[in-house]
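With one protein chain withheld, the remaining protein chains of the complex are depicted in position.
On to subunit A.
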Amino acid sequence: MTTTAPTSGTAQDSPYALTHLDALESEAVHIFREVAGEFERPVILFSGGKDSIVMLHLALKAFAPAAVPFALLHVDTGHNFPEVLDFRDRTVARHSLRLHVASVQDYIDDGRLRERPDGTRNPLQTVPLTDAIREHRFDAVFGGGRRDEEKARAKERVFSLRDEFSQWDPRRQRPELWSLYNGRHAPGEHVRVFPLSNWTELDVWQYIARERIELPEIYFAHEREVFNRGGMWLTAGQWGGPKDGEPVERRTVRYRTVGDMSCTGAVDSAAATLDAVITEIAASRLTERGATRADDKLSEAAMEDRKREGYF
């Protein structure tokens, strides 16, 4: 048995003040355990992106030495990075987890969804996600959303009630006080739960470094064939890029977020290690979504509109 000495924060703080990472970790673990205690069929949205990887890591810690009492759900746009899918499958195998996949491609193939003219598939995820939630009767759905990502998310609760169409109504949100989360819902409704609500991009990276969490390699600087569209470096691929007049070049880049290849841009970066990435983010002058997400540039209220419709 080891003895824990109180950590020392800044000079004014009591020796018992937790560091911000310990405080955020404790809060997220509390949220996972509340859901395990109050819901019948929770599921973790797992994309293989860093936020969902951190969520899974926290869930593993929250219930150790027992297994995580939740399955995983991945909404596969059909345009995912192969490195990320590979990482997803290895993670599932390593922790003996159960993975459900909702496939956007299946919906396009059988005509339930139609491809958008711009080839972007992020907005198409809503229907397969909602169907999967209904089909498996998931009552709590963990998402990796953070309030620092975007203005509409800044006002969403940790426990976010969704109607049977998965819609979010910002005016009908339940006030959330202290650490008392109200997860009651009617049959057919479910609750989206965001354990990382209070984390920033930097916190996520620092926690990854502290806990030595493995990530897909595309988060670190590597050489890749890319082309420029709308000021972002997109990866060439069968999803539909590049078009005529969009020259492909080889650049050293990394990804700050991982999503659909058609709308997730890479940034020029030489940051090949966790420390280099953290230094780069601390100095960055662009938000994560501003730098890398075409779907949020559509309008000032883009995220709010998609959330209302049932997006993550």
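Methods note: contacts are C-beta pairs under 8 Å (C-beta built on N, C-alpha and C of every residue); 3 or more make two chains touch, one makes a residue touch a chain; residues count from 1.
Here is the rule we use: contacts and distances are computed from a predicted model.
A.B. asks: There's a gap in the complex where one chain should be. From "ABC transporter permease", "sulfate adenylyltransferase", "Sulfur carrier protein CysO" or "NADH-quinone oxidoreductase subunit F", what does UniProt name that chain?
C.D. replies: Record says "sulfate adenylyltransferase".
A.B. asks: Which listed residue, A:Arg41, A:His100, A:His136 or A:Arg174, touches the chain dropped from view?
C.D. replies: Result: among the candidates, A:Arg174 touches the missing chain.
A.B. asks: In the complete assembly, which of A:Arg33, A:His136 or A:His222 touches the absent chain?
C.D. replies: Only one listed residue reaches the unshown chain, and that is A:Arg33.
A.B. asks: Just checking the interface: what residues of subunit A touch the absent partner chain?
C.D. replies: Its contact residues with the unshown chain are 1-4, 9-10, 12-14, 16-27, 29-30, 33-34, 36-37, 61-67, 147-148, 151-152, 154-155, 161, 170-171, 173-180, 182, 184-186, 197-198, 200, 202-203, 206, 209-210, 275, 278-279, 282-287, 290-291, 300-301, 304.
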